[in-house]
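After the structure tokens below, expect a handful of questions from me.
Here the complex is missing a single protein chain, while all its other protein chains stay put.
Here is chain A:
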Amino acid sequence: MAESDGSGDFFSPRGSGSARSRLSLPSASRNGSVSQRRQRRLSGGLGRPPASEKGDEEDEEEEEDEDDGEEPESERPRPPGSSEGGGDERHRRLIRNQYRELICSVQQNREDMLSSKSNRLTEALEEANQLFSGVSRAREAALDAQFLVLASNLGKEKANELRSEITTFDSLTFAEDLLTFMGINRTETEGNDSDSESMSGGYLPSNAWYKLGEEAEKYFRRAPSFHYMLGSFKSEPPMPRQRIERQRKAPGGEEKRAMPAQLKKMEESHQEATAKEVERILGLLQTHFRNDPCTPIFFFDLVVDPNSFARTVENIFHVSFILRDGLARLKLDDDKLPVIEPVQNVEERNDDHSARARNQVVISLSHEEWRV
């Protein structure tokens, strides 16, 4: 891949060694006029990044301006700050842009350039050559050097591939074949896009990679992942059922059990409260009767709370439970006022359960009446 008019030193190492050692090469291979110019620059200083060793810039090369003040001013034939000032800056920016584009495109299309079928690397080199002709400052030259590193790496790889007798593995066609296997649907896309990459158009189905994976499994001795079929052990479901049952039994006055869920607890305490109240009232009733066995209590005396209507209603509600369960009896006394007395005898209670007819009494008590 030697350039037609180059010095032939294209593949020589371009490390970050001293400038002197690098620049000593061109003076050996160029004609006299250039080497004279170079010598002058050489004598100036060490720190400048040199122009590349491309051969064809002898005539077009411009003198490099002083950038870092290391060279003595007198050596340079062209004075600094020439009349081309502003246009020069734009021109340089343009060159830098072009270099960057070139570098980018080379990086993106590595595989393409490596392919033995393509001349793209040579083309890129020629383009850089052209660009270099416009370079006059260190910045652009640095970009040129960067490109050169890139290109020479690629060149080395390409040469490597030529050296061994392998049939070059063409990754591009391999990629295409893979896509085909995965079931790509190659439709007629819009004509050539400006995209320089030769990516094929087409629609890749969603199971593409799964299909490929399925084929891939044949080439692996992978241990299948071990999972329990029924998943891990869960312990929540039985609990709610127990809780519900407990709630239903609660009005009968069962013992309260500790329960995890807050909500359930609230309902439960609601029920419990009722049961508790009922028991409490029953207790009161029994105590009273123990003290004074002969006097049944006036119903309204028992239930009415002088201070709260709601409480009164609640009390009636609770008492009704007692009555329902047969633990107390409600009857009308001589004055036709309801009195309540606890049922003493257990047997009586049981009998009552079976024999007793269901009497339903609706007591209406309005707020007005209560107040009275």
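FYI, a residue touches a chain if its C-beta (ideal position, glycine included) is under 8 Å from a C-beta of that chain, and two chains touch if they have at least 3 such contacts; residues count from 1.
Keep in mind that, in the parts below, contacts and distances are computed from a predicted model.
Novice: The complex lacks one chain in this depiction; which UniProt name from "AP-2 complex subunit alpha", "Trafficking protein particle complex subunit 6A", "MAGE protein" or "3-methyl-2-oxobutanoate dehydrogenase (2-methylpropanoyl-transferring)" does that chain carry?
Specialist: For the chain missing from the view, the UniProt record says "MAGE protein".
Novice: Out of A:94, A:216 or A:284, which is the one that touches the chain we can't see?
Specialist: A:216
Novice: Please identify which residue in A:89, A:111 or A:126 touches the non-displayed chain.
Specialist: If we include the chain that is not displayed, A:111 is the one touching it.
Novice: Which one touches the absent chain: A:171, A:286 or A:315?
Specialist: In the full complex, the listed residue that touches the missing chain is A:171.
Novice: Could I get the residues of chain A that touch the absent chain, sorted low to high?
Specialist: 107-111, 164-167, 169, 171-179, 181, 199, 204, 206, 209-227
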